[in-house]
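Here it is: the structure, laid out below.
What you see is the complex with one protein chain gone and the rest in place.
Labels run A and B following the written order; every chain starts at residue 1.
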Amino acid sequence: MKTKLLLAAALAGCLSGLGAQQFPMQIDRLAAQASDKIDVSLSGSLLQFAAKFLDDNDPDDAKVRKLIAGLEGIYVKSYSFKNANVWTQADLETIRRSLRAPEWSRIVNVTGDDGTSEIYVRMVEKKPAGVAILAAEPKELTIVNIAGSIDLASLSEMGGHFNIPKIPEKKE
Amino acid sequence: MDGPEEMDWLEEELKRALAREMPPRDFAAPRRRPAWRAWVAAAACLAASAGTAIGYRQYQGREARRELKLALDIAAAKTSRIQTQLREFSR
Partner (left out) sequence: MTAIEAVEATAIDFNGLVREHQAMVYSVAWHFLRDRPLAEEVAQDVFLSLHRNLGGIESSRHAAAWLRKVAVQRAIDAGRRRKRLPRLGLEEAPEPASFDPRYDPWLGESLRRMVASLPEAQRMAVILRYQEELEPAEIAGLLEMPLATVKSHLHRALALLREKLERRGMGER
């Protein structure tokens, strides 16, 4: 797999939040063709409401509470397709158009034969205010928009939270 | 090979060789569920069946919590995958 990597900043680190952000995440054409769709939209008030039902005696819930403490919103759209090559570069450009400078900066871009993965950081008054993830695989397209303060390193450790197994570390 | 006919020795050996194995890590490791949660769930059921606003709010809250966990799991999976790709590239 040829991998082209552009790394502009470290992946881990805390980002302080200053305001919620929204960008167009719906691609109607893909939604119509998807065999499976996930659409989660949790604004600030809904996040706070959900947090009230977290169980502090449960270690997993406690981790979630800590992770979302500075969040102002989390939005996920994920489309799965029966066949490959349903999404196109034009679809990705539709998303990328909303994630441009000066407000957004792409800090990670991994491109290979099995798709593209990108992470963007939103800056407000020269301070980080949110994260967007664009993950395009042959039979799946996922867009994540996280508004507010989030620790990406802690987030990547959260896999396996709701009894969905973690992605295992590749063994040497 | 064709259904109910008796399998020959190679087919029997293939069945043995390809027997299912448990994954190295148990995906279904039991989660700790404090007993009082079941009690609260039962109490909430009672409230819901009586048609009170409290029961419905509980239901809404659990749904919101479920959505939150799903969103975080997906975000975590994608972030973790990117980290793995970066690690592989830097080798």
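In this text, contacts are C-beta pairs under 8 Å (C-beta built on N, C-alpha and C of every residue); 3 or more make two chains touch, one makes a residue touch a chain.
Bear in mind that the values here come from a model prediction, so they are computed numbers and not experimental data.
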Which displayed chains the hidden chain touches across the whole complex: A, B
Absent-chain interface as seen on chain B, which is shown: 1-3, 9-11, 13-28, 30-31, 41, 44-45, 48-49, 55-56, 58-59, 62-63, 66, 70, 73, 77
Residue numbers in chain A that touch the chain omitted from display: 1, 36, 38, 80, 113-114, 138-139, 162-171
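The working rule: only the chains that are shown with their structure count from here on.
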Of chain A, residues touching chain B in the complex: 3, 5, 7, 11, 38, 40, 42, 46-47, 49-55, 57-60, 64, 67-68, 74-76, 78, 108, 110, 112, 117, 119, 133, 135, 142, 144, 146, 152, 155-159, 161-170
Interface residues, chain B side, partner chain A - complex: 25, 27-29, 31-32, 34, 37, 58, 60-62, 64-89
